[in-house]
Each structure stands twice: as C-alpha cells, then as structure tokens.
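Every protein chain but one is kept in place in this view of the complex.
Labels run A and B following the written order; every chain starts at residue 1.
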Amino acid sequence: MVKSYSISLKTKGNADAIDITDDVSELIKACGLRSGIATLFSPSSTSALTTIEFEPGCLNDFRRLFDEIIDPNRPYEHNKHWDDGNGHSHIRASLEKPFLTIPFIDQTLTLGTWQQVIFIDFDIRPRQRQVILQIIGE
Amino acid sequence: MVKSYSISLKTKGNADAIDITDDVSELIKACGLRSGIATLFSPSSTSALTTIEFEPGCLNDFRRLFDEIIDPNRPYEHNKHWDDGNGHSHIRASLEKPFLTIPFIDQTLTLGTWQQVIFIDFDIRPRQRQVILQIIGE
Partner (left out) sequence: MVKSYSISLKTKGNADAIDITDDVSELIKACGLRSGIATLFSPSSTSALTTIEFEPGCLNDFRRLFDEIIDPNRPYEHNKHWDDGNGHSHIRASLEKPFLTIPFIDQTLTLGTWQQVIFIDFDIRPRQRQVILQIIGE
C-alpha cells in the first residue's frame, strides 16, 4: 500500500531549518497504515532533509559547519554561469541530500526522544517549498 | 509485507564504528521475504549509519575527517545550553544521517565485496544502542 502526501513550507532561506516532525507524525497517524517506512523527498537542488536535536545551539552549530566547509563568501563556478549567487546552496544540498527515510511501527515514527526531522533551505532567499511524503506499509 | 526488527549494540562512543553487516544479513535471510529493501534507522541524534570497507585504515581515515571538519576541541553553542560536551556529536550525526536503505534480492543484501554496513556512535561515552531494521518486500 502506497500513500502520497505533500507538506507545504514557507522558509527564510540561508540555512533556515524547519521542524517538520509533527507534520510527518500526523500524516502517519492519518494514513491508515500500521507499519512501514516514510520517505521524505525535497524536489529541489538547494534544500535538504536530516534529523537533529531541534534547539537553537545545535542549529547554529550545524549552520557554522556549512559556513566553514561550503563558504558562501567565495567564488563558485555555478555563479559565473547563472549569476544567481546560490552556488554554495547547490553544493550544500548535494552533500546533505534531499531525502530521509524513517520507519514507523504501530502508526508511530521510530524517532529518538531528542531527534527531530528538519527541512533545511540552503537557498539565499525566502522560498515556498513542497516536501513529498511517500508512505509504504501495511 | 513489512517486517520489523531491532539490533542491540554496545558502543564505546567517540566515533566507535561497529560492523553490523552480519546482523542485517541474518535477519534478511530469516524474515521470510525474497526481495525488497532493508531500512536501518538509529533513533538517536548522536549516531549515524553508512557503508565502508571495514578495515582499521579506512576507519581511522574516516574518523580523521570528522575530527577535522567537526573538531571536538572547540566551542559549540549546544554545549553552552546543556553542558553535556557532545555538541560535535550532534553535528556529525546530522551531517552523516541516521539511516541507510539497502536492496536485497533472493534473500541477499546487494552489498559490494569490500562494502560493510557500520553503525557509528559519535557520542562521547559508551552507549547501549538500538538500531531499527524495517524490511519491506515480497
């Protein structure tokens, strides 16, 4: 059995991280399946999905990593071609990847207590985003 | 058809990597499904799953990467809030991600010859861990 959903998000860009744990949990409870896997996918080349303890310190530490290893304040070849200034956003997204799969059992995601699901928008401006949630189970 | 299992692990922390290939392979053979996908998920915000050639050189080289790009010996905002000293563990886990999906065909994981499945514990102390294995197939 396959159930398809879409989660709408408004982001601020620049590594804005949004906690979508409750959105996913509610769709898992509503979808009518008891156990299986939930795959989240962002149809975008400048955003990503992962898990993190959603508190301001961790989020800032995570952003610092990307500022250091994929620094926005240096030249990117992508920007020479397109002049849209988001070359670093693409590379961050390709490293972090735009998908996440989480098992669920008895209609409950198997997340840890301090583990939340985040969508992170690496683009350089506010965006309206759609995340796909594909649920497979029984 | 969905089959749910849990793999128990004792880790040493500090990027201790445990080869769980045999555990997963045995559950795939025992689960009664012929082909499908196996999703491993760590319900934790300080650990991750990936594949590697499981030999001491590769493991040390992999740990060096994390020591360099997410250095434990510098300040993390997470540590200011919680004072638990594992700010770098969280960031490493969010970069590497806590899940892995591997296809299986004829009850056999489609791993390469030199490719093993590892659980890597980035936390700073020994931990008892549970990895979820959700198998979907026919």
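Everything that follows uses one rule, which is that contacts are C-beta pairs under 8 Å (C-beta built on N, C-alpha and C of every residue); 3 or more make two chains touch, one makes a residue touch a chain.
Since we're looking at a predicted model, the values are computed, not measured.
J.: Would you write out the residues of chain B that touch the absent chain, in ascending order?
T.: Spelled out for chain B, the touching residues are 35-37, 50-53, 55-58, 60-62, 65, 68-69, 95-97, 100-103, 105, 110-112, 114-115, 136-138.
J.: Name every residue on chain A in touch with the hidden partner chain.
T.: 1-2, 4, 39, 41-45, 69-70, 76-82, 87-88, 90-91, 93-95, 97-99, 101, 132, 134, 136
We take it that only the chains that are shown with their structure count from here on.
J.: Counting in whole Å, what is the centre-to-centre distance of chain A and chain B, each centre being its mean C-alpha position?
T.: 20
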